[in-house]
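Left out: one protein chain. Kept in place: all the others.
So, chain A:
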Amino acid sequence: MDSIAGKKSSLTWAVNIAVVALVALWVFPTLGLLVSSFRSGDQIASSGWWKSMLPTEQTLTLRTAGGDDAELIDGLYTVSGNLFAEEGIEPLDITAYGTSSRAVSAFGPGEVADMGDGEIITVEANGDYVFTSEEEMSGRGQRVFVSAETPPEFTLENYDNMLFDPSNIEGMSKAFFNTLTVSIPATIIPILVAAFAAYALAWMDFPGRALLIAAIVGLLVVPLQLALIPLLKFHNGIGIGKGYLGVWMAHTGFGLPLAIYILRNYMVGLPRDIIENAKVDGATDFQIFTKIILPLSFPALASFAIFQFLWTWNDLLVAIVFLIDASGETTVMTKQIIELLGTRGGNWEILATAAFVSIAVPLVVFFAMQKYLVRGLLAGSVK
């Protein structure tokens, strides 16, 4: 817009950098969890996740072969071989080594280390060493501290354990299906109920309509905390207690004001001509609704469906009050994560994986249907 006046804004660069910083700040937390879920518990505990992309430096304590293997070459007792082969571990690239615990990286690979008393050792980058001594050696081999770079390493093991290991009692697979069982009916049922009501509020004339709309706007903000005890009493009273039926009904009730509000706002905007023409042609209200209004309102229906799905999937409070009983058979993922936070607070590989399993589905829905979500937000916030 600034270019209208004929000059390109000098701020463009600053704006770009500021947006990069802002986006980085917003993505960074999620990225941390995602990366952590692909690292083993030891890796998470030994270095920050932001270092995991780079090779990590670690220091190992290795030993040469013992004095019994020494051969006399050119008047010097000599032991040679490969440090990694002696210990039976995977060879690494050595960046530095040392012979004293006070200076573990005193020498570069290939440099000659003089330890005094006529003892000399040389270690190559691949771990090959030659250790010579003027006097006869005995006992265990010489200690060598090597610094080596280990390449970044990621694993799928956490997800495998979390989802497919039947012996893992903290597994999320059952909770995953429970969450799905809660959220799908709780998304579909309110849509239909709300659509009919929204049609009546948008296109039918009857006394008290304005009052009803106002009441629905009011109910939009009623905190659901108020509903917990009265409804739990009610559910116990009619005999459904805690369970899926109760949680579906609760989500339906709590989602209705927003659903009616979004759908009504959308339906009011539909062209009047279509509806009046249909009426002239003899269509009943029921036909107008199912054949004309419902198909035309698809964008609004999709918006609300996404909202309701995200809300029911991510919900904790309604689930712990109306669904999860003492047996814990019907636990949902959010509740499961809370449990893990309590019992496995330090085991980040478990926590990170569990959390990512639970946020993966909403993220997919979000990125796939962002257009409808934005439209719903713009329609759903009370103006």
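Details
As a working rule, a residue touches a chain if its C-beta (ideal position, glycine included) is under 8 Å from a C-beta of that chain, and two chains touch if they have at least 3 such contacts; residues count from 1.
The definition used in the following text is that contacts and distances are computed from a predicted model.
Only one of "Assimilatory nitrite reductase (NAD(P)H) large subunit", "Alpha-glucoside transport system permease protein", "Oxidoreductase subunit beta" or "Extracellular solute-binding protein" fits the UniProt record of the hidden chain, and that name is "Alpha-glucoside transport system permease protein". Per the touch definition above, the residue from A:223, A:239 or A:271 contacting the chain not shown is A:223.
Of A:76, A:245 or A:296, it is A:245 that touches the chain left out of the display.
Residues 1-2, 4-5, 9, 11-12, 15-16, 18-19, 22-23, 26-30, 32-33, 36, 44-50, 177-178, 180-181, 184-185, 188-189, 192-194, 196-197, 199-201, 204-206, 209-210, 212-231, 233-234, 244-245, 248-250, 252-254, 256-257, 260, 284-286, 289, 310, 313-317, 321, 330, 334, 337-338, 341, 348, 351-352, 354-355, 358-359, 362-363, 365-367, 370, 373-374, 377-378, 381-383 of chain A touch the missing chain (whole complex, contact as defined above).
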